[in-house]
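The other protein chains are all here in position, but one chain of the complex has been omitted.
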Amino acid sequence: MNNPEPLAKEFRVLGTRPIRPDGLDKVTGRALFSDDFYLPDMIHGRILRSPHAHAKIKSIDTSAAAALPGVRAVVTGADFPPIESKMMSQGVAGMINIGDVADNCIARDKVLYDGHAVAGVAADNPHVAEEAVNLIKVEYELLPPVMDVRTAMAADAPVIHEDFYPGAFILPTEKYLPNATRMQMGSGDLEKGFAEADIIVEREFTSETIHQGYIESHITTVKWDENNHITVWTATQGIFNLRDLTAGVLLVPMANVKVVPLEVGGAFGGKERMYLEPIAAMLSKKSHHAVKIALRRDEVLRATGPSSGTYVKVKFGAKKDGTLVAADLHLAYEAGAYAGGPIFLGAISSTSRYNIPNIQINGFDVIVNKPTMRPYRAPGAPQALFAVEQVIDELARELEMDIIDFRMKNLTKTGDLLVAGFPCAPIDTVNMMETVKAHPHYTAPLTGENQGRGLAYTMWFNLGEASSAQISINPDGSVQVTTSCPDMSGTRMTFAMQAAEALGIDVEHVTASVGDTEAVGFSLPTVGSRTTYATGAVIYDIAQEVLGEMSARVALLWETDSELVIVDKGVFSNKEDANLTMSFHEVCEKLHETGGPITVHNSKSSQSFIPGTCVHLTDVEVDPETGKVDILRYTVFQDVGKAVHPDYVEGQMQGAAVQGIGMALNEGYFYDAEGHLKNASLLDYRMPTTLDIPMIETVILESPNPAHPYGVRGCGEHSIIPPPAAIANAIHDAVGVRMNSMPMAPHKVCAAIKQKQAADA
Amino acid sequence: MHDFEYCAPDKLQEALGLMATHKGSAQLLAGGTDLIVFMRARSKRPDLLIDVKKIPELSELQLDKAGLTIGASVSCRAIYENDQIAGKYSALVDSTTLIGGIQIQGRASIGGNLCTAAPSADTIPTLIAYSAVANVVSDKGERQIPVEEFCVAPGQTILNDDEILVNLFIPAPAPRSGAMFLRFIPRNEMDIAVVNAAAFVELDEAGQNFISARIAIGAVAPTPLFVEEAGAAMIDKPVNEESLLNAARIARDAASPINDMRGTVEHRKQLVEVLTRRALYGAIERARGALE
Partner (left out) sequence: MSKRTHVTTTINNKSVDFLCEPRQSLLEVLRDVLFLTGTKDGCNDGNCGACSVIMDGVLVDSCCILGVEAEDSEIETIEGLAQNGELHPLQKAFLEQTGMQCGICTPGFLMAAKALLDKNPQPDEQQIRHWLAGNLCRCTGYDKLIRSVMIASESMAEA
């Protein structure tokens, strides 16, 4: 199979850098985020949360809370309809157990993590609500907490769920241990493969639970009225997902629930589920007021959806010419309190970029007493890459091969069979490697002691799946595009640009917006780097339909056959008469006379598992006396197929890189022995500041994606994956130590250096 | 937050009266960057908040021949934006420019930092190194407390319920002296110190030997620690690597750090030694600079 041909056409709109329409409201503070939303009759909710990691609820006494002046309603788990464990399909994303979702939103018999919701109060103002929450008395019977994957998988581990459905992913998972499910992928013959190896490296790695760290908390306003209609105003990545989960947990018809999306203040995967709506809705139902719940920062860290801590053991074998012959991977990822964490995606992304003929991947989804692990921008991939790319680096150095040449010997190319069982869709991976090698950063001399350079390479797959959109053409030539994928990063603009490109008009004439669940048809959430690609693809199709309908109108006006009307770059012309032309604008002016306005709505499911590649190159300096690692230089290379808006693509590359740098160096949950989260604040959950990061150079590669009319690949996630491995490889280059534990905080770097000094002595 | 009363007296006498009547259920508010956060976290729940920012004695900032008087509610920013003070008390600038970011520095006061009495406080080792003295008053009278005696346990000061810290007095530094404060944190800003250290040195005329030295370390004991022995060991010693290493080792031995979410025992002990040595080095450079 061949690499995709570069697109011959020139783009008029794609590749330019117009200013996003929602930008004005954002720089003036006028944009409506969830906490800026008010209803006149709104009251305020607050949630009581478990202070224990694992306990039975023996009793809850809410009487003092209910009696506090200003309190309008109190709810506990008992107020909610019992939801049996039932698997609900989420399409290619797998299945989720709606009973688990309900239980996570408010506990009934057992609390499963520090922060698990136990009760809710609605009052006239947040301070009274908080005071009331503190008056609720809960009696717990403590159970032993299970706080990491190895403890959870040990023979004598306390059992967290007597029964649970294994998280169902694209590949089947099976219950394997009392607290873990297993999935397996592989091909070839491991024993034979390792027998052929000239060199074998076996290493273990661990990482901590980490959070997406969006600056906006979770805030929702919900009204459940007396006609059994529920309206939700909130920031969410998936309006239909949230609608269906709300309906499913509260036993209300889906069509009775309306989700109105507000501006999203950061999400990165953490706002694609549901946390607050059931409690807010029930409080609303009981109080007959709309109820707003706004989580405090510590609640966000304790009780939403972080990403897995892990234990990863890998064994790789290679021949002396650098060919990889065998790989055995054991990946144990936290699922959190309920099955269904990111293990599948972590497993599939661990080695897909290399051809390894003999490979076995055992992936474990492990239940622990922590909040449910949810997607965080390329879910599970950074943790897997931290392990594998360091081993690749080690193999290359052992064989004294250039780190890029080693990778090129094993590169997955278009058509190669991936470990997941399907071929790699078209992408030019060789060009990526050559581009990195030719870049000045690759050969720039390092200027000081204890400085080092590291590289890491990833291939990640973006989703396609279902998106809906609607295009309306107005008589004045302006165009409205309505979609149902919330805008987290500027995608409104990329929709407008793709519509303008397809229709042959200027982007200034196009307004793109995100509708609520009653305005437009179903879209899968804004996840998996799918939005610009999949919603763009349906917009392209709809635009073709629009142009077809407009051509029919032109034919009517010219009293000719519609086959004779052609359109290019916004101009309609007659195949048989070169003098007969009409502009897009002129056709619009005649809409009412030729049959009325044109509105086309459609849905489309786009191909998933579109590969995208990303390489990071970084220079670091280590202070061996303190273990501090400073980043001196950082370059991101990413193949995005076609950059619709290059500024936004660069922004994704840079923003994701810094999240990866954060998890590499300093971010990680710290639990005490009893399972309490100690660093539930932005003081001690240490995300990078302006002083921690240099300017980040970006290099955009474009090997077009044939599954999209303009060659677009999803690009939002990839750049979070390489930083931990790149930095670890750079630290090794600088001071000769292999970091096997993330975050690579100063005390660990110091300890590793000390260990090496002792060993060398 | 819980419910409380708020007042903002403009007379010290009035504040003292309120402290006396409220017997420990009143708290003083200066910058608020610690107290308001504590109150929100419910770890402090005063019935009355006494805002002291209008009391002239607590807003005083006075540099004269005798030394520097810093009113208890004076902000970090006011210190480092004052060129004269910045020139004479470099380590104070080190401390005040490191606390929590520009926004925090705009409100946070040195007096508040001292009274919060966190073991990791970023101004206290510096105050100790500079031989600062706390001037404290109550209805019954006044007393002076050397800063190294001010904190008695994590979050606890030596103050009685009815006492108010009015100001800190830092004596004028001797000629040929210099000081430096260093802090180790995992990021480059916004963190609580894993370890911090301040060193003050006084050199002889030639700049070749130590006349005196004061070393204080933080985040490695229940309170910021004045390591008297480390400074004492430097008296009359030559200004060289060995003296520094020796003092750093003494400081390291004086530290009793714990394992917590901000650091480990081993790492903190190592950092005490490293920071003490580097702070001494920096103090010496500044002292030598003062010679020129």
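Each chain carries a letter (A and B) given by its place in the written order, and its residues are counted from 1.
Going forward, contacts are C-beta pairs under 8 Å (C-beta built on N, C-alpha and C of every residue); 3 or more make two chains touch, one makes a residue touch a chain.
Computed from a predicted structure; not experimentally measured.
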item: Touch with the omitted chain, as defined above, among A:Asp35, A:Glu545 or A:Glu586; value: A:Asp35
item: Touch with the omitted chain, as defined above, among B:Pro9, B:Gly32, B:Gly155 or B:Gly207; value: B:Gly32
item: Absent-chain contact - pick from A:Gln659, A:Asn705 or A:Asn740; value: A:Gln659
item: Hidden partner chain, residues of chain B it touches; value: 1-6, 8, 29, 31-33, 36-37, 39-41, 49, 51, 53, 75, 77, 100-104, 106-107, 188-190
item: Residues in chain A touching the chain absent from view; value: 17, 19-20, 22-31, 33, 35-36, 38, 127, 212-217, 263-268, 294, 296-297, 488-490, 647-648, 650-651, 654-659, 681-683, 687-691, 693, 695-696
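FYI, only the chains that are shown with their structure count from here on.
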item: Chain A-chain B separation of Cα centroids, rounded to whole Å; value: 44
item: Touching residues (chain side chain B, partner chain A) in the complex; value: 1-3, 42, 184, 186-192, 194, 260-264, 266-267, 270-271, 274
item: Parts of chain A lying in touch with chain B, wherever the complex brings them together; value: 127, 130-131, 134, 625-628, 630, 665-666, 670, 678-679, 683-684, 686, 688-689, 691-692, 745-747, 750-751
